[in-house]
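Only a single protein chain was left out; the remaining protein chains are all shown in position.
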Amino acid sequence: MEQISQGKPGWLVQLVHHRSFTKVVMILILLNALLVGLETYPVLYEPYSGLFHVADRILLWLFTIEIVLRLWAADKISSFLKDNWNIFDLIVILSGHFFVGAQFITVLRILRILRVLRAVSVIPSLRKMVNALLLTIPAMGNIGLLLSIFFYIYSVIGTFLFADAAPEYFGTLHASLLTLFQVVTLESWASGVMRPILAIVPWSWLYFVTFILLGTFVIFNLFVGVIVTNIDKANEEDAPPSEVKELEKQIAELKEVLLQIREDQIAQKRQGSD
Amino acid sequence: MEQISQGKPGWLVQLVHHRSFTKVVMILILLNALLVGLETYPVLYEPYSGLFHVADRILLWLFTIEIVLRLWAADKISSFLKDNWNIFDLIVILSGHFFVGAQFITVLRILRILRVLRAVSVIPSLRKMVNALLLTIPAMGNIGLLLSIFFYIYSVIGTFLFADAAPEYFGTLHASLLTLFQVVTLESWASGVMRPILAIVPWSWLYFVTFILLGTFVIFNLFVGVIVTNIDKANEEDAPPSEVKELEKQIAELKEVLLQIREDQIAQKRQGSD
Amino acid sequence: MEQISQGKPGWLVQLVHHRSFTKVVMILILLNALLVGLETYPVLYEPYSGLFHVADRILLWLFTIEIVLRLWAADKISSFLKDNWNIFDLIVILSGHFFVGAQFITVLRILRILRVLRAVSVIPSLRKMVNALLLTIPAMGNIGLLLSIFFYIYSVIGTFLFADAAPEYFGTLHASLLTLFQVVTLESWASGVMRPILAIVPWSWLYFVTFILLGTFVIFNLFVGVIVTNIDKANEEDAPPSEVKELEKQIAELKEVLLQIREDQIAQKRQGSD
Partner (left out) sequence: MEQISQGKPGWLVQLVHHRSFTKVVMILILLNALLVGLETYPVLYEPYSGLFHVADRILLWLFTIEIVLRLWAADKISSFLKDNWNIFDLIVILSGHFFVGAQFITVLRILRILRVLRAVSVIPSLRKMVNALLLTIPAMGNIGLLLSIFFYIYSVIGTFLFADAAPEYFGTLHASLLTLFQVVTLESWASGVMRPILAIVPWSWLYFVTFILLGTFVIFNLFVGVIVTNIDKANEEDAPPSEVKELEKQIAELKEVLLQIREDQIAQKRQGSD
């Protein structure tokens, strides 16, 4: 959450944090999404391409104004840029002004579509969820490295062995990598890839069966890791360690009272023996 | 559970809540299911279409009588309509009377099949389970929204890039959406969709591989969320928080006794010092 | 575990429960498995079919002797038959004697292969595991019923709508059921089944997409149920409820001592006031 800045005009800070501001931005994003969607239909786009262009320019300027307002309302520019979503917004919007001209048409189109992704940065619950999803990626690091080594070794072997038998699938190292990605998704691995090779290289089944067994085993363990981490996290949030702490506190109080009784008893005894 | 209404004839309320009443309805639903199943075989349907029609009419009227009885036995109409399953029953049965005539033949057929779904509303354990399944849907809201944004962006990009290369798959925005659904189920994504495009657009693998990695990652997280929620719910039901509460109560009692001892000791001491 | 019977000759009971007895049976089962495996190769079977037949007869009689010994060693025949695995053994072995003659050749072959399954009934750890797997089936009852209703409704609709467009897939109700099973495994659902139909019935995607979404959702929930049940069971075995019980006992002892102190104190007070 951005703190409300103090040296800025009050109306500006209020405006930027107002619920309606987010709603208006959301509607603009939806309009933008509708626009890029409609543009894909040549029947609509070709006769009205000028209109589409004007609407796109207007939207781009409205988004620019929004970003400038939010940047202005921010405490410091550095605190604004600390949030990666703000940087994403900034790049997607500002680069729309730089790449002008017919030669950048594809870049511009992709930028215009990426603006739809701003919905994630604008809706707080979506932003939070995507952040949570992104946080699970580093935990996949090690198993991802293992998968890469595993894919690389099988690709090199595959290219050595089957480059002649199936040039479409194993002709080059990068073709092999793509084929192995297809095989690990189990898509046509037998009917499309293995069986034609099997007719030429009879023991090639060994290559595919071991690859599938190892590959699915490692990926499955990657998934189990994510499930266990999530369940663990959920359990930690649930755990009521305060209850046992409460018990400990009560027992400590009991002990205090008991020790007072004991002291008095000893004092009395001394008195009695005196 | 519907409360037994008081202003209604007793025999009616008893009848509607009787176990045999549910059983008879269940048998009628089974008969209805059998009938619509047999109608799909032209060898059976064509010579006896009149018979099928009569049987269907009889079943419809029996279901109508059942609904009317249950509606009559209900405390209030509003309380009857509060249960969505009752509304479902009402719509499925009553609309069978409205759509009469040859022009509504398809509507009527689908209504007749949907009556089989009434088995869910009649068997309590199924009803409970389906209600539980339906309750998990709202929790999927956010990730569903993310998936929609993600599908939409890739559809627009796919249509821009591959409309010419593969008009069957990416010719229009809605064709692209359907193709991406096929790709995310990993069905023929490589052999059917990507490889022919790859021959024309060499870097198109990037589009498909990133889509599959992101798509399966998000859907997998959706699944993990459901698993974690279910395990959590199961754990909560198991948790015996009463045991610690019991301990706390016992310790509180101990404290009370101890304090009484302490008070008396102090009183004694005063007496002694007097 | 079968109790050692008392009215039977000691050597028999000892023999049947001896480790070597199980090992010998295991070896016979392996030999039987090897035999039926080799028989599938015509190059081996055709010249030596007589030999194969003799070996099979010998194995059948050895298995029969084993069963008779175990039946004889059992306490009562009824206690022997209480274990479903024993009944399975009995049927598989004894029926080998009944179906003799060329007309039962296929039945005999399948019986000979099913004898391999006896490995499960002979190895205790396998037997235990299969029993555990079988126990999870009843818990799937309700969701299985729901799946059946769901499949039936979609089959009837599919046959009504696509019988003309795709007679191979939706020509009859049972063809539709098989096709829907194929679709729910996501095998060629789009490339093989939907796309040819889509060319004739443009809105047929709605049928397939909803079926896949609902079907995978229900099946996924079936799986989640099994996972949660298993985790629950594992947790219950782990739970140390005895620890809290131990604490309660200790506190109860404390209370007893305290009450004794209190009683004495009151008695003393009375003495003092007397």
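A, B and C are the chain letters, set down in written order, and residue numbers restart from 1 in every chain.
Assume a contact is a pair of C-beta atoms (placed from the backbone, for glycine too) under 8 Å apart; a residue touches a chain by one contact, two chains touch by 3 or more.
Predicted model only: the values in this text are computed from it and were never measured.
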List the shown chains that the missing chain touches in the full complex. A, C
Given C:94, C:120, C:201 or C:214, the residue that touches the chain left out of view is C:120
Using the touch definition up top, pick the residue from C:84, C:148 or C:230 that touches the left-out chain. C:230
Where A:143, A:165 or A:201 are the choices, the one touching the absent chain is A:143
Using the touch rule from the top, list residues of subunit A that touch the missing partner. 142-143, 145-146, 149, 152-153, 156-157, 159-160, 163, 172-173, 186-191, 195, 205, 209, 212, 217-218, 220-221, 224-225, 227-228, 231-232, 235-236, 241, 244, 247-248, 251-252, 254-255, 258-259, 261-262, 265-266, 269, 272
List the subunit C residues touching the unshown chain? 33, 36-37, 40-41, 106, 109-110, 113-114, 116-117, 119-120, 123, 125-126, 129-130, 133, 136, 168, 178, 181-182, 185-188, 191-192, 223, 226-227, 230-231, 234-235, 238, 240, 243-244, 246-247, 250-251, 253-254, 257-258, 260-261, 264-265, 268, 271
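Note that in this section only the chains that are shown with their structure count from here on.
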Would you identify the shape of the chain contact graph, picking one of line, ring, star, complete or other? line
When the centre of a chain is set as the mean of its C-alpha atoms, what distance in Å lies between subunit B and subunit C? 28
Per-residue overlap in subunit B, given as positions that touch at least 2 other chains: 186-188, 191, 227, 231, 235, 244, 247, 251, 254, 258, 261, 265
